[in-house]
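A short worksheet on the structure shown next.
Note that this complex is displayed minus one protein chain, with the remaining chains in position.
The block that comes next holds chain A.
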Amino acid sequence: MSRTPTTLDLPALVTDPATRIVVCCGSGGVGKTTTAAALAVHAAEAGRSVVVLTIDPARRLAQSLGVGELDNTPRTVPGVGAGGGRLDAMMLDMKRTFDDVVHAHADPQRAAQIIANPFYQSVSSSFAGTQEYMAMEKLGQLRAEADRTGRWDLIVVDTPPSRSALDFLDAPKRLGSFLDGRFVRLLAAPAKVGGRASVKALAGGVAVATKVLDKLLGAQLLRDVQTFVAALDTMFGGFRERADATYALLSEPGTAFLVVAAPERDALREARYFVERLAHDQMPLAGLVLNRVAQPGPIGVDRALGAALQLTDGEESGAAERAAAAALRLQASVGALAARHRAALRGFAAAHPGVPVAVVAAAPTDVHDLEGLRQILR
């Protein structure tokens, strides 16, 4: 049985009008942002109106996209879309996105109260899932704007480099379940508890828990949480509805998930986990993008090494012979790396034979301008 995976045609995917959202996910350092930007540039140059949401782009890449400043607003990228298309780019500001959600759901006085709360400040700027949640929140906003104004027909999103794979799928639920959780609700409104015996028993547990956490964390933290949750109470429905809506949006057929990976053992192991998790959640996976794959030279590793040896064997080997031998030895090193990359890809294909793969060749230098981004899908 062949272990060669089906080829994933990235240009066809992003130029297909049926594709409305592309989500690039993968572990840190595999080139997610670059891939997202390259796909967006390609689609825009093919005539589509595209917005790309980046999370934490490299400085020069951000500059080349015109999003050097973190201002949470899509800006049109100059020099893209000669064929009638357009590319807007933005960089996520998670704190500001969270503040916007609060403002959208609470009256000005209550919003101000929430935003001033130290617990809110901490959750909105450093809680482990906030960036993921806000990335999804922003995606929901961009999609709503696209539907309302017709400004974009394709949204490309980069996802945060998560501690664990697919945090961005879990984070909205996690934040929602925290805000809606029994413990927090009981903390916030102990007076409301009563009546049924099971609730009473639970309240007893909460009293113990509160006492212990008071001792362990200090009473101030719990008081801040209580104030925060009380102020947020009216927003519960809003948060959960939005999280559910975004989750539903992700599972629509117009969405394409791309798992981005590097051809290394660890990154591919993560990629396999991503693929399995997406399948489990019935999310539409388009395929795997394998970045930085070393390309073998025109001749085999052993033949190249043998030829290099022959070339420098003679007493009178000249400059051209030495240069050829050096380049052959280098090609042999790269060839060995390429063989390892191919083996890693075969391992992936054996585990997930149905997942199409797009292989992106390793480039000697970093990509940080539009021309470099164009080259990726060429």
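One rule holds for everything that comes next: contacts are C-beta pairs under 8 Å (C-beta built on N, C-alpha and C of every residue); 3 or more make two chains touch, one makes a residue touch a chain; residues count from 1.
Just so we're on the same page, contacts and distances are computed from a predicted model.
Among the names given as "Molybdopterin converting factor subunit 1", "YfiR family protein", "Anion transporter ATPase" or "Chromosome partitioning protein", UniProt records the absent chain under the name "Anion transporter ATPase". In the full complex, chain A makes contact with the omitted chain through residues 27-30, 56, 58-60, 118-119, 122-123, 126-128, 161, 163-164, 174, 178, 181-184, 186, 202, 205-206, 208-210, 212-221, 224-225, 262, 264-267, 269, 297-299, 303, 307, 310-311, 318-331, 333-334, 336-337, 340, 364-366, 368.
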